[in-house]
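These notes are about the structure you will find just below.
Only one protein chain is missing; all other protein chains are in place.
Residue numbering begins at 1 within each chain, and the chains themselves are lettered A, B and C in the order written.
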Amino acid sequence: MRQASLLFLVRRLVQVVPVVLAIAAVNFFLLRMAPGDVADILAGQMGHATLEFTQQLRREFGLDQPVYMQFFYYIGKLLTLDLGRSHLQQAPVIDLILDRLPATVILMLTSILIAIAVGIVLGVAAARREGRLADTLVSVTALVVYATPAFWLGLMLIVLFSIQLDLLPSGGMYQIGAGRTGLAHALDVAKHLVLPSVTLGLFYVAIYTRLMRASMLEVYGLEFITTARAKGLSETTIAWTHALRNALLPVVTLAGVQFGHLLGGSILVETVFAWPGLGRLVFDALLQRDLNLLLGILFVSSVVVVFANLAVDLIYGLLDPRIVHK
Amino acid sequence: MTAPMPPVLAVEGLSVEFRTARGVVRAVDDLSFTIGEGETVAIVGESGSGKSTAAMAMLRLIADPPGRIVAGSIRLDGQELLTLDDASLRRVRGRQIAMIFQDPMMALNPIYTIERQIGEVLRLHLGVGRAEAFAQTVELLRLVGVPAPEDRARQYPHNLSGGMRQRVMIAMALACRPRLLIADEPTTALDVTVQAQVLELIQELKTRLGMAVLLITHDLGVVAETAHRVIVMYTGGKVEEATAGQLFADPRHPYTQGLLQAAKWEESDGVELREIPGTVPSPFAMPTGCSFAPRCAAVVPRCQTDRPALTEILPGRPVRCFVAQGAAR
Amino acid sequence: MNGLALFWRRYRRNRGAVAGAATLALVVVAALVGPLLYPVDPFDMVGRPSQPPFGRFPLGTDVAGRDVLAGILNGARISLVIGILASLAATLLGVLVGAIAGYYGGRIDDMLMRVTEFFLTIPSFVLAVVVVAIFQPTVMTVTCAIAIVSWPSVARLARGEFIAQRDREYVKGCRAIGMPDWEIILLQIMPNALPPVIVVSSLMVATAILTESGLSFLGLGDPNLVSWGYMIGVARTVLRTAWWMAAIPGAMILVTVLAINLVGEGLNDALNPKLRRR
Partner (left out) sequence: MKASTIFTMAAAALIAAAPLAGAGAQAPKKGGTLTYTYQPEPTAISTLATTAVPVALISTKIYDGLLEYAGPGLDPKPGLAESWTVSPDNLSYSFKLRQGVKWHDGKPLTSADVKFSIETLALNYHSRGKTYFGNVTAIETPDDRSVVVKLKAPVPYFLKAFQPSETPIMPKHAFSEQEIAEKKVRQAKVMQEPVGTGPFKMKEWKKGSHIILERNADYWKPGLPYLDQVVLRVLPDGAARAIAVEKGEVDLAPMTALPPAEIQRLGKLPSLVSSQAGSEGLGPIMWLETNLREKPLADLAVRQAISLAIDRDKLVDVIWYGMGKPARGPIVSGNPNHFNAALPKLEYNPAKANKLLDDAGYKRGPDGVRFKLPQNFLPYGEEWVRQAEYIKQELGKIGIQADIESLDMGGWLKKVFTDWTYQITSDFHHNYVDPTIGVQRAFLSTNIQKGATFNNSMGYVNPKLDELLQKAAATPDGPERKKLWDDAQKIMQDDLPVIYLIEIGYTHIWNKRVKGLITNGISMYSNWDSVWLE
């Protein structure tokens, strides 16, 4: 059994390689279609650089080579897991990404956990009261939240909680220069995390609530729920043990898909809340034609997605013993 | 065979309605019957006859909305079930009345082990601990004839064969030694040899544990082998009741006759199947007279206009048919 | 006709969907005739900047003294047009890919699904941002970018429907009488496979409007046209003093997207009665 799982894992990982390489290739050529390059940007930042100067920069960065040569060079380095250097930030891409990754992961995990937890509770509650007032309220709220642009919501939350009520910081990840460590630091980060994670999470709360409700209702229609009732189990027990775990499968699938997509959502939220994560970095890198950095982020993010999907498969196996990985 | 006294289950005037977008449907109509200790009563009928709804009603398992028990009484050992509060009702379910279902694959939760699903009942109703629950589960599995019960207990439903799964269902139902076992089409999903084993098992355990059994089925073969008394249902109402012997020897209602006829044909291979012509009428378009009239071979004009009442044509032989009652003028 | 009546009867049963349809109709009417009835150029500086609503201008002015109501009415057009066009394009592409993959199966299916997966692996909003930034923000590129990130889900759905349908008796029958594949796909299977796709693509309009607003917010909208997302982006800088300036277009997005979602649910009820609870 365990060996089968391991084999499955290895096979999945092997399958991943061409996908990830294909992604890298498409990204490479897609980004090369952008007008201007990092030498232009650097020259622009200089104020008034000369043509000779920009050419020198291109030589320095290897941008004077034909595109296919640059591509082979890039892929070659990629195969040795070298993401190259950011010409603009003058640092290895991997360092820049690793620098930002924790912030994004914290934000993503918190939001997705909030979303799943709240979504499950609300979805189950709504499903158990199907058609009644509570259900209608939850469903309508979910729909409204689902329709709210996240960045707008973020701005409104700042106005309310940061400006009017002065309860929470308006941005950043922790109070800079306060030099807090340990628990105090963690609490500080938590305080800064509230608004962005709620903003990013609310949209997904709506999705998970709806999904959970639908999924629960579907499970409620299955016969083993009747069996459980016939056994004399209370409705609460039935909901939280028999129904929930079965209803979780689609939620897990979605979570896997969304973990990757959170990077997209986090562009907006990180911008609004000055969260020092990857989402913002990707946007800046794009505007500054920091090709290597951009490629690196996209690469890492697709690897994250691939692993998230892998995790989903594994969690599937944990949730549902019928699923055997072949 | 006579019914032992007093009855374990006494149902009287039970009516169940469903509210749908197209109107109210009466799924069970004024159903009454009793089951004594050690007795097996079968309810037969085609699908849509209301027999499963009736079975579900015994444990008040009909989803509300849309369904509702609108009239009647269900007494278990003299205790009225329809007025019980939720907590008391849960103490009846699984403990005093247990149920097994048509498709054990669907009726077992796919993500929990056998042990967990049986143990759950034991822990809930008998308050035993985890270890004790496991021990009893193994005993129960052994009782219902599951080989290697210790191993099986730790497996999941999908690891078992259909027959084994149904045995597990039975073990689960029997966990608390219920007074009444309701078996809703317990063998339909199984192949023929396994069917026989399962039925035999139920019979044997019934005797051993002194339960009453309510068997819901459309299979007259099953009835013949196991039931003491038989209730024939059509469009939600009882159309005939008799001991099994009487029924097979001397069916009075044309519907019963049709069922028996169809069953006989079914047994002899190679010959063209003959079923009762026509279909069960839509609950939204019930005929004004006898609901069987449109399909009835013995139909007389009165059947189209009046609805026959359930009348005893012999002691203990109620039939709902003008022709059988000799009132077909 | 009868089918339409049945559809309407089923649809009508969902009160939220009826309310959604009514709201959506209002928005569409506002988009169509609003700019005619209220012919103010949304880019014209007509007054003092940042005036609150209900003064000289019904919804106030924006940071550059431009009429917010004019922006809302004109923005309705852009937001709806982009939303609808992007979903249409995504639906067409998605159905095409899904149909071919599902109908033919085998290696074609494998290949097409790899491509689909590829698009699903890149975070969609990131991809949209990249595409728009690279090809310059215009209505065209924004629409295309949204379509590019939206089609894979349609493709998957359509593929599933086609797989479910392709071995049905009627399809076998069509093959038996020598009907060409394209005819089977387009005229025979498509009508049966379409209802769930319609539901999904109606919901996609809502997502597309949100995506467009996000892009505009990042400054990646068409600079020659007013959209609601653009208006929020503009108002962002004066959030503190003139919150309504962001709140009004934000509320418009919310209401419109909500209405579309409700309509989507209604369609779901009406077109997929068996999937009613999804």
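Points worth noting:
Convention: a residue touches a chain if its C-beta (ideal position, glycine included) is under 8 Å from a C-beta of that chain, and two chains touch if they have at least 3 such contacts.
Being a predicted model, the structure only gives us computed values, none of them experimental.
Taking every chain of the complex into account, the chain not shown here touches A, C.
One of C:Arg15, C:Arg56, C:Arg114 or C:Arg240 touches the chain omitted from the figure, and that residue is C:Arg240.
If you put the hidden chain back, the residue from A:Gly171, A:Gly201 or A:Gly296 that touches it is A:Gly171. Note on the undisplayed chain: of the listed residues A:Phe8, A:Phe53 or A:Phe307, the one touching it is A:Phe53. Within the complete assembly, A:Gly277 is the residue of A:Gly232, A:Gly277 or A:Gly296 that touches the hidden chain. Residues of subunit C that touch the chain left out of view are 41, 43-45, 49-50, 63-65, 133, 136-137, 219-220, 222-224, 233-234, 236-241. Residues touching the missing chain, restricted to subunit A, are 34-38, 40-56, 60, 85, 88-91, 96, 99-100, 103, 155, 158, 162-163, 166, 169-173, 176-177, 270-274, 276-277, 280-281, 284, 286-289 (touch as defined at the top).
Note that only the chains that are shown with their structure count from here on.
Averaging Cα atoms per chain gives one point for each, and the point farthest from that of subunit C is the centre of B. Put simply, the C-alpha centre of subunit A and that of subunit C have 23 angstrom between them. Residues of subunit B in contact with at least two other chains: none. Partner subunit B is touched in their complex by these residues of subunit A: 131, 222-224, 226-234, 242, 245-246, 319-322.
Those residues of subunit C lying in contact with subunit A across their complex are 16, 114, 117-118, 120-131, 133-135, 206, 210, 213-214, 217-218, 229, 232, 236, 239-240, 243, 246-247, 250, 253-258, 261-262, 277-278. Those residues of subunit B that touch subunit A in the complex are listed here as 56, 59, 61, 65, 86, 90-95, 98-99, 101, 103, 106-112, 120-121, 124-125, 156, 158, 169, 172.
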